[in-house]
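Read through the structure below, which is laid out as structure tokens, and then see the notes.
Heads up, one of the protein chains got dropped from this complex, but the rest are sitting where they should.
For clarity, chains are labelled A and B in written order, and residue numbers in each chain start from 1.
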Amino acid sequence: MSKKQKEIKEKMKVTPQTILLLVLFIGIAAVVLFPIFCITLASFKPSKELLRFGLNVKIEPEVMSLGNYIFLFTGKNNYFMWFKNSLVITAIQASLTLIVSALVGYGFAMYDFKYKNQLFMCVILIMMIPMEIIMLPLYKQMIGMKMIDSIWGIILPFIASPAPIFFFRQYLSGIPKELMEAGRIDGCSEYGIFGRIILPLMAPSFAAMGIFVGMNSWNGFLWPLIVLRSQNKFTLPIGLATLITPYGNNYDVLIAGSVMAILPILIVFLFFQQYFIEGMTAGGVKG
Amino acid sequence: MNSDNIGVTGSVERNKTAKSKKGFKAFIYSQKIAPYVFISPFIFVFVIFFIYPAISTVTMSFQTVLPGKVEFIGFENYKNLFNPTFFKAIKNSIMYTALTLALLIPIPMILACFLNSKNMVGRNFFRSTLFIPALTSAVVATTIFRLIFGELPGSLMNQIIGAFGLSPIKWLKMQHTSFAALLFLACWRWTGVNILYFLSGLQNIPQEVNESAELDGATTMQKFMHITMPMLRPITIYVLTISIYGGMAMFTESYMLFGSNKSPNDMALTIIGYLYRQGWEQNNIGFGSAIGIVLLLFALVLNFTQLKVFGLFKKED
Partner (left out) sequence: MKKITAKLMSILLAGAMLTGCGGGNAAAPSTGGNGAEKAPAAETKTEASADAATMELWTFQEIHTTFYEELANIWNEQNPDRQIKLNYTVLPYDDMHSKLLIALQSGVGAPDIADIEIGKFANYLKGEPQLLPLNDVVDPELNNIVKSRVEIYGKEGKYYGICFHIGASVTYYNKEILDKAGVKAEDIVTWEDFRATGKKVLDKAGVPMATIETSDPWSFWPMLASQGGDLLKPDGSPNVDSPEFIKAIAFVQEMIKEGTMVVAPGAFHHAEEYYGFMNNGGAASVSMPLWYMGRFTEYMPDLNQKMVIAPNPIWEKGQPRSVGLGGTGTAVTNQAKDAQLAKDFLAFAKLSKEANIKIWTSLGFDPIRTEVWDAPEIEAPNKFTDYFLNSPFDVLGQIKNEIPAIVTGENLPKVMDALKTSTLFRAFEDLEDPAKLVADEQSKLN
């Protein structure tokens, strides 16, 4: 604490610019948080209030209650099963995708090899194929591999995911290749260079991609829906979407459930965010 | 997968002499082979999961695909693409992509620089705040926006413009305003994510460079133009590439904002929306595949042009 305070004292200068900046960000944050504030507020009111008076920001203690949350926790619904499934899939998928994609991205960024550009074009190609149409043949493929209704059917086709591969490649292209040469001279193997020299430098990119992959997995909808068959394996986004029907929506669970759904991934975010700060202090290494 | 593979091959080699084992090891460890080992997971995934579906999609685009009735119909599906609704979908997708690129690259980049500066108070708080929208489920986010952009005088947006003396607008029933709502939603959801990318890129810029520039008397603007922007180039290319695809493939936002895949006069119909309508809502998967292929070509051409212009495939040294 004291060290931090010292740092702040040392480096912070209160200038008109900083104040202006602060005002700007408070403005942006207000706009961004407003809808979140609205649903959080709405989640404490019976859904009939939302339909009666529309979206509003009135704090009305007389109609507000924990009713929706109590219903969520105790009522007859599958919310926590969805929640748990999503947590499991996100944890496995995010960590595997992160590791595999980092390896691939590193290979593309730091080496020159035959067919490199052609192979990289394949990465971009996969990124651009619309899921909405490839899902039929991909599903048939999954049948052959007996991966229907299994989380591996969700995870494996996207384990070497093009967006993270591309990101890691781009990120690493900012790191000087001399570091590798230095490693080789020190007697590191090619894999040792990756593990001992490059990996530590990738912390900020891991943080960004960890958040990105985690978020995608947490919000993943279409493909998990096609692969999964058993209701007890459904994930949160699928479950929440079932509350919306052409014959009327279940707003009570929907709104309270969505507010709750933000929490775990926000925690992951706050955790990973630490690495941005650490990355900054490690900045000196890269000179 | 990767290490597994080495293990299996290794055990096959076990019977051979120590010398050849060493040779194999040397082979795997050689600088020539290492890159292939690194990218092998991608090659596996590509070969195992994507070659068949990709070929199958191309094939289907020349077929009528119905149970018990799969027929080759030549270019019929592609000929049917020449209709005003599809052109409208293309126009909408391109316009949405262009506008999101114009908004969602420069703004997050600048905001990221501010958030990276040491003089910024509460930067952790703002980073987290701007990121929260990306975490909300699409279903709920759009329900909220549907209510914000409601057409009744009491809806939030109409109250805001009412404060400026304007009369209520039917936001989601007019081309320009419904696009504005879509863009607002896009900015709300994705600004925080793009900030994150740029922030991680900014960590790659050595502090010393900035400091020495400061000593040389460079202004903030000069530093941004001559140090930050060029150093962020790789990340910018990445953000550009995924934004192009994200824009061209946008569907969920439009679907949710209008309660279903049915915006009035198709004013927010996108290419994927059209694909979904034809392929799945009307069970014409052959035609849907043709739309998918066209989208793929569009996204590829746009992206390869962009990547070429920014010199991604150039040999760096």
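Throughout what follows, a residue touches a chain if its C-beta (ideal position, glycine included) is under 8 Å from a C-beta of that chain, and two chains touch if they have at least 3 such contacts.
Please read all numbers here as calculations on a predicted model, not as lab measurements.
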TODO: Could you tell which one of B:112, B:271 or B:285 touches the chain left off the display?
DONE: B:285
Task: Touching the absent chain when the full complex is considered, from A:180, A:238 or A:259 - done: A:238
Task: Contact with the hidden chain (one of A:20, A:143 or A:182) - done: A:143
Task: Touching the absent chain when the full complex is considered, from B:50, B:96, B:258 or B:298 - done: B:258
TODO: By the contact definition given up top, give the residues of subunit B that touch the hidden chain.
DONE: 4, 8, 65-69, 83-85, 143, 146-147, 150-152, 155, 172-173, 258-266, 269, 277, 280-283, 285
Task: Those residues of subunit A which, in the complete complex, touch the missing chain - done: 48, 50-54, 135-136, 139-140, 143, 146, 148, 222, 225-226, 229-231, 238, 241-248, 250
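Everything below uses one rule, namely that only the chains that are shown with their structure count from here on.
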Open item on the list: Counting only Cα atoms for the centres, state how far subunit A is from subunit B in Å.
Closed with: 14
- [ ] Would you pull the subunit A residues touching subunit B in the complex into a rising list?
- [x] 11-13, 15, 17-18, 21-22, 24-25, 28-29, 31-33, 35-36, 38-39, 50, 54-55, 100, 103-104, 106-108, 110-113, 116-117, 119-130, 132-134, 136-138, 140-141, 156-160, 163, 165-167, 170-171, 173-175, 189-191, 194, 204-205, 207-208, 211-212, 215, 218-219, 221, 236-237, 240-241, 244, 246, 254-255, 258, 261-262, 265-266, 269-270, 273, 276-277, 279-280, 283-284, 286-287
TODO: Could you pull out which subunit B residues touch subunit A in their complex?
DONE: 1-2, 29-32, 34-39, 41-46, 49-50, 52-54, 56-57, 60, 111, 114, 116, 118-122, 124-141, 143-145, 147-148, 150, 152, 154-156, 188, 191-193, 196-197, 199-201, 203-208, 231, 234-235, 237-238, 241-242, 245, 249, 251, 260, 272, 275-276, 279-280, 285, 288-289, 291-292, 295-296, 299-300, 303-304, 307, 313, 315-316
